[in-house]
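Before we start, here is the structure in question, set down as structure tokens.
With one protein chain held back, the other chains of the complex are shown just where they sit.
First chain written, first letter: the chains are A and B, and each begins at residue 1.
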Amino acid sequence: MSSVVKKLLHVALGVVTSFGGFLEAGSIATSVQAGAEYGYSLLWVLLLGTICLVVLIEMSGRLAAMSHHTIAGAMRERFGLRFFLFPLLGVGVVSVLTLAAEVGAVCMALQLATGIGFQWWAVPVMLAVWLLLWWGTFGMIEDGVSILGLVTVAFVVAAVKLHPGVADVARGLVPSAAPYDGSRYWFLAVSILGATLTPYLFYFYSSGAVEDRWEADDVPANRFVATIGMGFGATLAAAVLIVAAVVFTRGARVESFDQMAPMLTDALGPWGFPLFVAALGIACFGAALEISLALAYMIAQGFGWNWGKDVRPRDAARFSVTYTLALVLAACLVIVGLDPLRLTNVAMALNAACLPLAVVPFLVLMNDPEYLGDRTNGRVSNAFVLGVVTLACVLAVVSLPLDLLGG
Amino acid sequence: MAEVRLEHLIGRRVLDTRGRAIGRIEEVRAERRGGEWIVQEYVLGAGGLVERLAAGAIVTSLLGRWAPEPERHTVPWDALDLSDPERPRLTKTLTELRHRAA
Partner (left out) sequence: MLDLVRDVLDKQLLDSHARRFGKVDGVVIDVSADGPPRVVALEAGAATRMARLPRWLTRPFARWLARATSTRIPRSAVLAVAREIRVSVDARRTPAWRVEAWLARLVARIPGGG
């Protein structure tokens, strides 16, 4: 494969990860709530989270390129079975909850489109995701999801058409204290961090990079991919926040996905509603595909089973059964009737709370010359990632109980 | 044939000849000789959790020159008594070992 084609495929992987990863139930929900309740004041959190994500994704690609190991595979080998179980369980539980949130959001999109209650859609949606994973080759999934996912650009179009004050938006990019209701502000801040830094994203990325057999000379392209891919996703999330800030009355509490549905009509007229529904449904469907795979990857790589996006289920039976079970579990949480938005909010806060568990072992790997050769992390990356992850965890531990109690 | 399992040995606290804990088994080094893997030495570490997970690398990267030095002892195979695998003991004092190494 010529190196130009290879490079282009790398960019594709990055952009696709951003479609299926960045904009999903969590980032949509948290961005809408943040925009509606606090205007542009929480944009800086999105910016901070995105920078951290770019660093983590780049690290993930670098690990794969230099060591030919995925994050989970390297973690088991480096820390041994016992210590590996901690990040595995933490990321596993949180990812199943996030998967349930995605499935729930797709079901809500279908409820908005058809009027049929979201719980009825849980099984069909689960089957659709499962069928694609079972039958489809990943190439088909990637292409399909990216092309369809372009509908999310509607948010950017809407944001531009609504003429937000550029100075106001810029001010939001500077860290600021809560204008009112501090505990709610910081809860939303940590939810945004959790939604941006979902571990499955960078675990998934390393799996793709290992399967594509990245080498040391792919590292510079990897940096570019990480920045462009995640930057693009962040722009989408920022657009959602801006539209929400303009469209909703300041301070309005958005309690469900249906309340969000009309948010694009001011800017895009009668196309606004179907575009929102399509964007929500497709983005979350893509995320559901990715999370199921990411979960199965983690477990298979940790235990040394055969794994791969294009292998026949029969050749990787335990791997295939794992993502099947994950989907069933997620669907159950939706059928049971858990409110999709509430589930999303809780999942995002828990993502933030578990970040140290998911990221610190990863950071240790990134400083080990046995895996990274001469490209171990510098002091600044270590300090920065540790800082953001600690901040997220502390905020989550403090604010999640407050929010759960506050209702 | 008395068998011992590597995965149960690592992390075990090692006592010296006087019964004091001097560290935990972190690594077992073997030489490949004539198709056999012959254990040559054991590496004992100070045993703090951060150390054991070798998170020391991050600490070193962040603290640079002020990072604490990890304490390690390398013990030859005949200096470790594994007759009770759950309670490994040194058969020689550290001073004797240092003299032998010198």
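The working rule: a residue touches a chain if its C-beta (ideal position, glycine included) is under 8 Å from a C-beta of that chain, and two chains touch if they have at least 3 such contacts.
This structure is a prediction, so every number in the text was calculated from the model and none was measured.
**Student:** Taking the entire complex into account, which one of A:K7, A:H68, A:R342 or A:R379 touches the absent chain?
**Tutor:** Candidates A:K7, A:H68, A:R342 or A:R379; residue touching the omitted chain: A:H68.
**Student:** From the list A:F138, A:F303 or A:F384, pick the residue that touches the absent chain.
**Tutor:** A:F303
**Student:** Can you list, in ascending order, the chain A residues touching the missing chain?
**Tutor:** Residue positions of chain A that touch the missing chain: 67-69, 73, 76-78, 80-82, 84-85, 131, 134-135, 303-307, 312-315, 317-318, 320-321, 370.
**Student:** Mind listing the chain B residues that contact the chain we can't see here?
**Tutor:** The list for chain B reads 1-10, 26-32, 35-40, 77-78, 82-83.
By definition in this document, only the chains that are shown with their structure count from here on.
**Student:** For chain A and chain B, what's the span in angstrom between their mean Cα positions?
**Tutor:** The answer is 42 Å.
**Student:** Across the complex, what residues on chain B touch chain A?
**Tutor:** 7, 10, 53-55, 57-58, 60-62, 64
**Student:** How about chain A: which of its residues touch chain B in the complex?
**Tutor:** Checking each residue of chain A against chain B gives 78-81, 83, 360-361, 363-364, 367-368, 376-379, 382-383, 386.
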